[in-house]
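Here it is, the structure in full.
Removed from the display is one protein chain of the complex; every other protein chain stays in position.
Moving on to chain A:
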Amino acid sequence: MAEPRSWRDGAVRLTTLPLIAIFGAFFLVPLVMTAVLSFQGTQYYRLVWTWDLKIWRDVFSQWHYWSIMLRTLSMACICTALCILIALPVAYALVTRLKDWADHVTLLIVFAFLTDAVLKTFGWVLFLDRSGVLNGMLEGLGFGKAALDVLFSPFATMIGMVYSLLPYAIFTIALSMARIDRDLVLAAYDSGASRWRTLREVTLPLARPGIVAGAVLVFVLSLGVFLEPRVMGGGTSPMAAELIRQSFETRVNWPLGAALTLVVIVIGALSLALFGGLALGAGRRARA
C-alpha cells in the first residue's frame, strides 16, 4: 500500500509550484498593487505618490460608502439564500425524479447560463417593463395596465441576480447529490424513516459539500454584481461594484477605488470565514 503523501514531500511541493506561481501572479501581486494604490493620492486627475492615510480616513468617515457596502452584503446574503432554496429542489429533481430528462434540462440551464450577460439583463428589462411582456400578459388576464411595476427597483435587481447566479448553485448541489450512495437512502426508508426525514437526515447532510460550495460561489459573485443593479435596479440602489466604478471612472480617483475594492474583498473574506465557522460548528454539533 502506498504511503500517504505529505507536504514535506519535495515532489508534492514541486507539483504545486505552477499553481502557486499563477496564484501569486494573478491574485497576490494585483492585490498588493491595489493595496499600494490605496495609500496614494490624486492631483489634477493624476496619481501622485503620497503614501498617506487620507483615502482610508475618507473611506472610514463617509457613511454612504458603508451604507452601500451594507446594501451589497444584505443583497448578497438574500441572493445566496434564494439561490440555495431554489437550487435544492431543482438539483434533487434532476438527480432523482427527472433522471431521464436531466441531460435536456441541464442543457437548457447551460444554454441560459452561457448567454451573454448584457443580453440576458436587457431581456429582463423587456420582460419586466411597464409595457413589457409580463405586464402585457397580466393585462390580458384582467389585472389592468402595468399591474406589476417592479422594474428599476431592488426587487428587479434581485430577480436578475438570482437568475444569473442560480446555475452555480444548481450544478454544485446536483453534483453533490449525484454522489450520494442510493443504498443509504433506501436503508433509511427500510428503517421506517419518512421521505421528509430521509431528506433532512440523510440526503441534505450528505449534500452539504455541494450546498456550501454553491453558497460560497453565489455569495462571492453576488458581492461583485454590476449589470443587474445598474440596468434592472434603475441605478437608484447602487451596490459596491457601481461605487467602485464611479470612483475609478467618473471621479478618476483610483486610490479611492482601490481602497473600496479592498473593503469589498475584506467584507467578503470575513463573511465567508464567519459562515464557514458557523457551518463547521453546526457540523460538529450534528456529529456529536
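Simple rule for what comes next: a residue touches a chain if its C-beta (ideal position, glycine included) is under 8 Å from a C-beta of that chain, and two chains touch if they have at least 3 such contacts; residues count from 1.
Heads up, the rule we're going with is that contacts and distances are computed from a predicted model.
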Under which of the names "Chromate transporter", "MaoC family dehydratase N-terminal domain-containing protein", "MBOAT family protein" or "Spermidine/putrescine-binding periplasmic protein" is the non-displayed chain listed in UniProt? "Spermidine/putrescine-binding periplasmic protein"
Given the contact definition stated above, which residue among A:80, A:237 or A:271 touches the chain not shown here? A:237
Of the residues A:7, A:49 or A:196, I need the one that contacts the missing chain. A:49
In terms of residues, what is the contact footprint of the unshown chain on chain A? 41, 43-50, 62, 64-65, 67-68, 122, 125, 129-131, 152, 154, 230-231, 234-238, 243, 246, 248-254
